[in-house]
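Note that one protein chain is taken out, while the other chains of the complex remain in position.
Up next is chain A:
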Amino acid sequence: MHVSRRGFFKVCAAGMTGSSLATMGFAPTAVLAEVRQYKLAHATETRSICPYCSVSCGTLVYSMGDKSRNAKARIFHIEGDPDNPVNRGSLCPKGAGLLDMVHSPLRLTHPEVREPGSNQWKRISWDEAFDRIARHMKADRDANFVDKNDAGLTVNRWTTTGFLASSAASNEPSYLSIKVMRALGVVAIDTQARI
């Protein structure tokens, strides 16, 4: 535990009768009686990024409920993050309506696939989705990888697949995106933030 140099201050029920409120001549009983009408509720404020466009404004997401006690946290307010240098607290009308997207009954919450030749979306698991993507990528890379150019120089290029990095990513995920894609040989790399 990190203890402040000057220690902490304890404002508690047991200390009310000896507090300045009481010794100055006012009755602490009303405050103590009032306390018993209340319960403590848990709330959180969480930083996030607006998912809509490439500007990637910072947001603050307000929720109620204690996640550790089986009560489902309920998001009730989203506003621009005043500390984010991208938007300094402002949001466009679409971003300002984010709360409706969070609670929308039409919101997509799981992966779906539309098989070739089908006109139906089919729900699949996250594992299946990742497997399918990896399988498609490997098949394409195996078929089209260029290890040497016409002059016989080693180039290790994979030119048939491109990568569009997220505009919501901070420095570290962006660094990782580039490292992973370059390692695979991808040369067509761009970011949504440029658009």
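What we mean here is this: a residue touches a chain if its C-beta (ideal position, glycine included) is under 8 Å from a C-beta of that chain, and two chains touch if they have at least 3 such contacts; residues count from 1.
Rule of thumb we're sticking to: contacts and distances are computed from a predicted model.
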Checklist entry - UniProt name of the unshown chain, from "Putative tricarboxylic transport membrane protein", "Peptidoglycan-associated lipoprotein", "Protein FdhE homolog" or "DNA-directed RNA polymerase sigma-70 factor"? => result "Protein FdhE homolog"
Checklist outcome for this item: Out of A:A43, A:V102 or A:I189, only one touches the absent chain, namely A:A43
Checklist outcome for this item: Interface residues of chain A toward the undisplayed chain are 1-4, 6-28, 30-35, 37-47, 60, 62, 64, 76-77, 79-83, 85, 87-90
